[in-house]
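Just dropping this structure here.
Here the complex is missing a single protein chain, while all its other protein chains stay put.
Lettered A, B and C in written order, each chain numbered from 1.
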Amino acid sequence: VSLIYERPVRFEEIDAAGIVFFGRFMSWSHEAMEHFFGHLPGGYVDLIVRRRVGFPAVHLHADWKLPFKFGDTIRIETSIAKVGTTSVTFRYDFGRIRPGGTEAEPAARIEHVCVTTNLDTMEKVPLPEDCRALFAQHLSNG
Amino acid sequence: VSLIYERPVRFEEIDAAGIVFFGRFMSWSHEAMEHFFGHLPGGYVDLIVRRRVGFPAVHLHADWKLPFKFGDTIRIETSIAKVGTTSVTFRYDFGRIRPGGTEAEPAARIEHVCVTTNLDTMEKVPLPEDCRALFAQHLSNG
Amino acid sequence: VSLIYERPVRFEEIDAAGIVFFGRFMSWSHEAMEHFFGHLPGGYVDLIVRRRVGFPAVHLHADWKLPFKFGDTIRIETSIAKVGTTSVTFRYDFGRIRPGGTEAEPAARIEHVCVTTNLDTMEKVPLPEDCRALFAQHLSNG
Partner (left out) sequence: VSLIYERPVRFEEIDAAGIVFFGRFMSWSHEAMEHFFGHLPGGYVDLIVRRRVGFPAVHLHADWKLPFKFGDTIRIETSIAKVGTTSVTFRYDFGRIRPGGTEAEPAARIEHVCVTTNLDTMEKVPLPEDCRALFAQHLSNG
């Protein structure tokens, strides 16, 4: 009931204060989400390009505990906090791995509520069945 | 008790679904915040580079109502939702202006809680007096 | 025969070395280009969205002299180095303005060769007449 996405913080992701500003965590969340949809044949690409089903955000809540610096590795565990008829709440638990380390300290959590949307009409549509099944498999406990 | 930051959506800010993904709103919020600090002599640059006072995010809450497309203009009204001893909550009200239009439709609201931090020690510090005075002047009503 | 685009370096544009990495100059060039097309009715947006004419890059050459830091202002002078039948070469001359300064030191030059492309077929097309006229007006001397 989870899925891990891991990669190093990149050189250009550091800000003028020498850490990573809050906006990057949204890009990282989206990367983890794209990775998560890899469980479906054709993945997120097929949803967007061929099936024209998108997941625009309607709400987002984020909490941070630890800053990220150059040299750290991001470890994101994606799960599903809630499934609705036309919506889904992704949860991203961020761990920070220090240079040379292996253990991930809890660093941030983001919850991201999306509405399933027909990208041609921009109207909301019911969750496709294969998405619903995938989300059900990855429901978080906490 | 507010401050307006306005600019067009840029070409590279559009995503594969043809709209603007949620992460860009964080960059836009930060731009509006940097603009807001223009009320202090030396602005945000002086805080970060010389005074070494930063504002890392600890919480964030966002709600979206309308998508942005290429050709739209972003209009952000920045205000202060709350001031603490070592923290401040920025509020960004996003309006969307359609191509050729002049009126801004309410499109999103982001609240962004920051902790005043010494960037050399990464420890929290009391809000500097000039920042506190600036925030007090721009407290939102709603 | 030129056009100025000016804005401050932003907080998130600084990299882990404390300066601005080379990729950002391309975003800045594109911003200056979008600004440049503001001389046409409907601007770059109308070209891309309604007329479906795009300008993908085929060659690029860049030279840097000075680094940019947080607090600096970018001043870009856009001109046209060359006009072809189905192509155009934009030239971006970057000036760096130090915090509190007014004068721009020459910091970089980028030349950017684009091919006029039908965005539906992705095939090259002759330069539209209004674009050709605009480019002719802004031919650089040097």
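Here is the rule we use: a contact is a pair of C-beta atoms (placed from the backbone, for glycine too) under 8 Å apart; a residue touches a chain by one contact, two chains touch by 3 or more.
Please read these numbers as outputs of a predicted model, since none were measured by experiment.
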Inquiry  = Considering the complete complex, identify which of A:Y5, A:F25 or A:F70 is in touch with the unshown chain.
reply    = A:F70
Inquiry  = To test your reading of the contact rule: which positions on chain A touch the chain that is missing from view?
reply    = 8, 10-12, 27, 30-31, 34, 42, 44-46, 48-49, 70-71, 99
Inquiry  = If the hidden chain were put back, which residues of chain C would touch it?
reply    = 16-19, 21-24, 26-27, 29-30, 48-49, 54, 56-64, 67, 112, 119, 122
Ask   = At which residues does chain B meet the chain that is not included here?
value = 11-18, 21, 23-24, 70
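To be clear about the criterion, only the chains that are shown with their structure count from here on.
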Inquiry  = Please compute the angle of the rotation superposing chain B on chain C (C-alpha atoms), rounded to a multiple of 5 degrees.
reply    = 180
Inquiry  = For chain A versus chain B, which are copies of one sequence, does the interface use mostly the same residue numbers on each side, meaning over half shared, or is it different?
reply    = same
Chain A-chain C separation of Cα centroids, rounded to whole Å = 33
Request  = Go ahead and note the Å separation of the Cα centroids belonging to chain B and chain C.
outcome  = 27
Query = Counting in whole Å, what is the centre-to-centre distance of chain A and chain B, each centre being its mean C-alpha position?
reply = 23
Request  = Give the residues of chain A that touch two or more other chains, as numbers and ranges in rising order.
outcome  = 16-18, 21, 23-24
